[in-house]
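Note that one protein chain of the assembly has been removed; the remaining protein chains are unaltered in position.
Chain IDs A and B follow the sequence of writing; residue 1 opens each chain.
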Amino acid sequence: MKNKGVAAVTIVLLMSVAMLAGCIGGDDDGTDEEPMRFIFACSSDAVRLDPADVTDGESIQRMDNLYEGLVMYKEGSTEIEPCLATDWTISADKTEITFNLREGVMFHDGTEMTADDVVYSFARQYDPDHPFHQYGEWAYWGYMFTDIEEMVKIDEYTVKLVMKTPNASMLTSLAMFTTAIISADAAEEYGDEFFKNPVGTGPFKFVEWVKDDHVTLEAFDDYWGGRAELDEIVFKVIPDVTTRLLALQNGEVHGVEYLDPSQLSIVEDDPDLTLVSEPGMNVGYIALNCGEGYVDANGNGKWDTGEDADVPGAFEPFEDIRVRQAIQHAINKDSIIENLYQGAATAAVQGMPPGLLGYNYNIEGFEYNPTLARQLLADAGYPNGFEITLYHMGSTSRPYFPVPEDIAQAIQTDLAAVGITANLFTEDWGTYLQDAEAGLAPMIMLGWSGDNGDPDNFLNVLYSQKTATIGTAGNYGFKKNQEVQDLLDAALLTYDLEERDELYQEANQLIVEEATHVFIAHSNQILGFNSSVKGFVAHPTTRMFFYNITIEE
Amino acid sequence: MKRYIAKRLAMLIIVLIGVSMITFVLVRMAPGDPAVNLAGQHANEQVLESIREKYHLNDPLYTQYVIWAKMVLQGDLGTSIASHDSVFSEIMDRLPMTLELSIFSMTIAIAVGVLAGIVSAVRQYSKLDYSVMFGALFGVSMPVFWLGIMMIYIFSIKLGLTPVQGRIETGIYINKITGMYILDSILTLNWPAFASSVRHLILPSLALATIPMATIARMTRSSMLEVLRQDYIRTERAKGLSERAVIYKHAIKNALIPVVTVIGMNIGVLMGGAVLTETIFTLPGLGKYIYEAIMAYDYPVVQGFTLFFATAFVLINLATDILYAYIDPRIRYD
Partner (left out) sequence: MEQRKRKTRLQETVHQFRKNKTGMFGVGLLAFIVLLSLSAPILAPHDPYDASLDRRLLPGIWSDESPDGFFLLGTDSQGRDLFSRILYGGRTTLGIGFVALGIALAIGISLGLTAGYFGGYVDDIIMRFVDIMFAFPALLLALVIAGTLGRGIDKAMIAIGITYSPQMVRVVRSGVLMIKEMEYIESQEAIGSSHFRILFRHIMPNSLAPIIVYGTLMLATAILDAAALGFLGVGAQVPSPEWGLTLSASRQYLLTGAWWAATFPGVAILISVISLNLVGDGLRDALDPRLKGGAKL
């Protein structure tokens, strides 16, 4: 009895000491020794720290301050300016771009960046015989950079990019993470561990990565653009949205991403916090599967994907354009934006956000009109509506749908009001995307965040004919529109901005008329900061550039 | 004794093979193609095929199992599909966190539970007894995740006493010896780190300790009551108070035997509870790790982890059973 008592008392004593010490030790030391450290709370951990081998925003974020490309974005915009390349010339036939590299740029490991590193960074992705190729999947290359034939070294500080066909969006794409320049020496030294030991030219260098907990970067003294004022950046992983905000309020972190819309007013009203809410370069939609994605090469009436549905007509209701229009009129977007996005979004009326080249300001979209919806349904032969499954991404918060479960339920309610019974279905994100690409979802909530600010990045992915096929899908409306495709193809071949603008505007008009996608919203990019953080400029692509920020006491 | 241990070890191997086979099959029965999970939304077929080749996803089940078994016997638990990192190293990275949480929780559960059980048994039918029993009833009925949420709400939000997330305040550096921050900070005499770690771990440990604490309290109480009942009769014939001390010591020792077993059984409960606790309190441990791997169909991780955990579990239970048999040789094992 005594022993247990002693044990208990000891524990209580220890804890009290700890609490006390915590109260004292936890206070700000206030010494000048303390480095200027910026702590940013993220919603999940990075997957890998190799810029060419990732597709997820979290990994990319960690590397935005570590790696750079030949060109980079201007602050807060998707226009590009020189970075590791000082200038470039485009060949007459527009298939070659020759870059002059900046001299004297140092990597974090002390070696100088030269043409060899540039070639290495590209070749390891496209050349199956390259020694580094085996260490990665290079998924993003396969998607956006297949027009590149090769990257050639001309001399120590000159490289030439050779493309198979002219591609007007390639220059802006080169500012993306996929084509960031890595240190060839470091890659060879680390081999298959390179993804844990990043070495780049950016203003910050890698210190440590404690999985699921944090990634630490520190300022690179020899950065070619001048050492940053900030000493350290820590990316802290806090998956729960409430905990993130709490941590911000408590002073445990200086900045957070992905706030819940319901928390916006809390941040706005708090004098110690700053809310950043910028129009986002994204679109959230519901795709209505029109069933044309299925390949039936042998004409046996069954999809070649092996699924057991008959072709076509598996998602019958959507074959009739009136049904699609009905659904367009049934959704109360304004209510969703007001209540679920808390106003931090713009109602979407076309397939890409305003501000981009080619945005068609003449399109008004489908107004909220349940009566008209019912009428259209009746005309199409569904006076009593029908039953269908609506796919949503559950608790996986996306930039364009911050609260997917709530939004899905609101849509369900709206559809029920016009007689359509929508059964909600969700699964984990990876499988969700797979099922989407396999054409299994009759109605699916999805969206897209722009990667380079080019309209092609939206339209050619989401609404083209090529991507309306099972297996390489991106167009989950699965309707093949030749006119749209012709417009998109033409827009890539010309470098004339006015011409591209016209072509894309027309394409947008046609896409909206086709009504295969119910555009819901362009969600704002929402970030919360402690008011002591100065100098942050949000980037439309949601990449996190912290070079210019400082923390004031 | 030796035969007993040998026999149990043999059984352990059978159990582990069984566990690994079942996990293997179970995880592969899941829908979804891990190749696509890995490569992302826009990978083309070529990329996907190369992934499938690399991970032997196209081979028959039996072959995959044999390949995997061979790897394991060489100490390689596989490579995570999501992160390209070795499953073993990922587990070892996160093990100290979960271990620390479990040990801290278990210590609280045992200390408080045993104490409460003994006190309430000795003062049976008193108000204290009833309140302890009532508290214990609440304890075993409490949903851990709800308790955690409420605790954060009260202690972190309303009272501001504890931090809301993490293991330690960012910026406090700690020399990692074992990876368990509380222990390491004591070993390196790093008091700010010690204070910070304890402050961060106290709520999650309390939340996680609730069910074991209540179970242990109940068990200790009834065990004590039983022993006391027997001895009470003898006490009638004993002379003087000094006998009481002996009885208490004897009673406690005997009463603790079933408690040892309960601890072994509760490892599983702790692990399951860890998933919930680590999620709510944002702790980078094994619970979160395995949960995410299961949800993402990261086969190698689920297999590797299950094997790892099953081994640990079976070994711990073996240890407690040996302890049990050692303490009380009256218990026969066939």
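Here, contacts are C-beta pairs under 8 Å (C-beta built on N, C-alpha and C of every residue); 3 or more make two chains touch, one makes a residue touch a chain.
Please read these numbers as outputs of a predicted model, since none were measured by experiment.
Trainee: Out of all the chains shown, which come into contact with the hidden one?
Mentor: If we consider the entire complex, the absent chain touches A, B.
Trainee: Write down which of B:Ile103, B:Ile186, B:Ile294 or B:Leu323 is the residue touching the left-out chain.
Mentor: Per the contact definition at the top, the residue touching the missing chain is B:Ile294.
Trainee: Hey, which of B:Ile182, B:Leu208 or B:Leu276 is the one touching the hidden chain?
Mentor: B:Leu276
Trainee: Identify the residue among A:Ala46, A:Ile80, A:Leu245 or A:Ala436 that touches the chain left out of the display.
Mentor: Hidden-chain contact among the options goes to A:Leu245.
Trainee: For a quick check of understanding: of A:Thr146, A:Thr165 or A:Ser335, which residue touches the chain that isn't displayed?
Mentor: A:Ser335
Trainee: Give me the chain A residues in contact with the hidden chain, please.
Mentor: That gives, for chain A, the contact residues 240-242, 245-246, 260, 262-263, 266, 335-336, 339-340, 394-395, 405-406, 408-410, 412-413, 424-427.
Trainee: On chain B, where is the contact patch with the chain that was removed from view?
Mentor: 11, 14-16, 18-19, 22-23, 26-27, 29-31, 137-138, 140-146, 149-150, 153, 157, 215, 218-223, 225-226, 258, 261, 265, 267-269, 271-273, 275-276, 279, 290-291, 294-295, 297, 302, 306, 309-310, 313-314
Keep this in mind: only the chains that are shown with their structure count from here on.
Trainee: On a C-alpha centroid basis, what's the spacing between chain A and chain B, in Å?
Mentor: 37
Trainee: Tell me, which parts of chain A touch chain B in their complex?
Mentor: Contact set of chain A toward chain B: 1, 4-5, 7-8, 11, 14-15, 18-22, 25-26, 34, 37, 39, 47-48, 55-56, 137-140, 142-143, 192, 195-196, 210-214, 234, 236-240, 243, 246-247, 250, 252-253, 427-431, 433-434, 437, 461, 471-472, 474.
Trainee: For the complex, which residues does chain B have touching chain A?
Mentor: 31-34, 36-47, 50-51, 82-85, 90, 93-94, 107-108, 111-112, 114-115, 118, 152, 156-157, 160-161, 163-167, 169-171, 191-192, 194-196, 198-199, 202, 248, 252, 279-280, 282, 284-285, 288-289, 295-297
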